[in-house]
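A short worksheet on the structure shown next.
Apart from one protein chain that is not included, each protein chain of the complex appears where it belongs.
Labels run A and B following the written order; every chain starts at residue 1.
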Amino acid sequence: MKSYTIDSLLSARISADYPDRPGVLRDVELEIAPGEIVGLVGESGSGKSTLATALLRLLESRGGKTRGELRFQGRNLLELSNREMRRVRGREIGLVLQSPLSALNPAMRIGHQILESWRAHREGSPDLLQLLEMVNLPPEAAFLERYPRQLSVGQAQRVLIAMAIVHRPALLIADESTSALDVVTQAEILNLFSSLNRQMGMAVLYISHDLLSVGSFCHKISILQHGRMVESNSSEEIFRNPQHPYTQALLAAIPRLPTFPRTTNCHRVAVPA
Amino acid sequence: MPRWITRTARQLASLAATVLLGGLLTATLVRTSPGFDSDERQLDPRLDAASRALIQEEHGANRDVVRFYVRHMRAMFHGDFGVSLSLQSPIGALIRARLPVTAELMGVGLAAGWILAFTLALAAVWSPAWSKIAGLLSAGARSVPSAALAVLVFVVRGPMHVVIALVLFPRLFDYFRNLLSDAYSQPHILTARAKGLHPGGILCRHVLPVCAPQLLALAGVSASMAFGAAIPVETLGDLPGIGQLAWKAALSRDLPLLVTLTMLITLLTQVCNTASDWWRS
Partner (left out) sequence: MQYGVGLVEVMRRLATVLAIAFMAVMLAASFLGGSSYSAQHREFIDAAPSFQFPLGTDDLGRDRLVRLLHATRISLLFAGAASLGATLVAALLGGIAGYAGGWFDRILVRVIDLLLALPSLFLLLATRAMMPLNASPISTLLVTYALMSLMGWLSPARVIRAGVRNSRDSEYVLQARAEGCTERRILLRHILPNLRPIMVAQFWTSIPVFILTEASLGFLGLSASEPFPTWGSLMRELQNPLLAPVEAFAPIAAIALSVSCFKLINPWRGSQA
């Protein structure tokens, strides 16, 4: 393992297994500096979501096992007790999942759910309206009274982000947070991540299958294939100078603007008058 | 307001229909089975001709199902359940005397069974080790007939309520475990965990509210199972309850008593069903 500086926010080298699927993650190395936005790209089944849950040690609740080393702010998270780990979750590392409408409890009002995120670690209540404003949601008390089914997908995603940043965590893990959104809403959410990163100095680990969206706002990109990290570099280097054949294949698969086909080989059919 | 009334009315109507059907079905089955008309007491040489004629007449009165049934229903509305032929005492009094014993057996057994099944199901979902242990216990309790469980508990001189709990436990456990396992794999539970919430808080605020209706759906079914198990339990333990009464009635082929008991049990289980349906909606 490379010797990381003390400044590193998160440095990990982990392997993970499920009982029926060994080797979901194999010696995956990840390093995130404070305030850095790191993108993690891989296809379905590459182990991206497993990595997100493994970093928060939530894999055990799904029957999996995490091995290796996981240093966050100088502490090895794999050695913490359950109670200590619970204090890390939500307060120092936040998680935003995809499909926001199922990641919210359908029977609880969203104001209540955000409050619950706060109360998990602190007393009292936060400034909810200011929080709503930070994530570009209407800062009204009436909005807090709504149920998840009364929100649009984009709004629900923002609520999830609000719940995750309520304690100003040092790291935010966004697991396919924009995969369920249309292109325009996706761009808005990515802008939101960028602005939160600038305002709060919060590091972001952005996990996605879409290399293009990742490249647009991440400082550093890591590529995951079949549970292994195959390449990790700055965004510019990845796009200009991809080293690994898989990275090159990903880049080649990015759709470009369509080139309109020329009709030289097609015989014009005479249309009867 | 009207919708609430019509819904309750509909549930009560189906309740009444079930009970009536139960009684009618039993009477019909009894009527069409062989040996309905005969009674070995008629062969008893110790009885004189007058007594034998009386027995013959008693059975003759029971022969017409409709007449018997109508007579029976009319009597019931007046609080008279008829007289038990074999035990020579009013059925209503018999039931009233024996109901508390069965109620206590059922109550404790049902409560213990539910608590045991739910606790183990939760443990099974939280920990794979407990999942295996509880699974084995459940499989073990399931493969032994309720009569055998009663015998085994009796031999070690344990309380008979345990038998009811053990009979209910495997079926309830399987259902609860599936239910809880589904509930815990929902994405919003992962979010709750990622927030760092306490497991107890997650259980009370996120899992139970979602599961509660489906949990309650088993109320009537478990009551029905418990009553079924009561018969061998009370017979073996010599507990003077409804189950033992049913067994005695079956042995002495006492038609009025059996019909009444069947209707009573059906009524009780249907009340449970209706109550849980009403609470769920």
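Following the convention adopted for this analysis, a contact is a pair of C-beta atoms (placed from the backbone, for glycine too) under 8 Å apart; a residue touches a chain by one contact, two chains touch by 3 or more.
From a predicted model like this one, the values you see are computed outputs, not experimental measurements.
Across the entire complex, the residue among B:144, B:202 or B:217 in touch with the chain not shown is B:144. Across the entire complex, the residue among B:102, B:222 or B:266 in touch with the chain not shown is B:266. Counting the whole complex, the residues of chain B in touch with the unshown chain are 17-18, 21-22, 25-26, 29-30, 33-36, 38, 40, 139-140, 142-148, 151-152, 154-155, 220, 224, 227-228, 231-232, 235-236, 246-247, 249-251, 253, 255, 258-259, 261-262, 265-266, 269-270, 273.
Just so it is clear, only the chains that are shown with their structure count from here on.
With centres taken as mean Cα positions, chain B sits 53 Å from chain A.
Residue ranges of chain A in contact with chain B, taken from their complex: 53, 56, 58, 61-63, 86-91, 94-95, 97, 99, 102-108, 116-117, 120-121, 160, 163-164. Within the complex formed with chain A, the chain B residues making contact are 128, 184-188, 190-198, 201, 205-206, 209-210.
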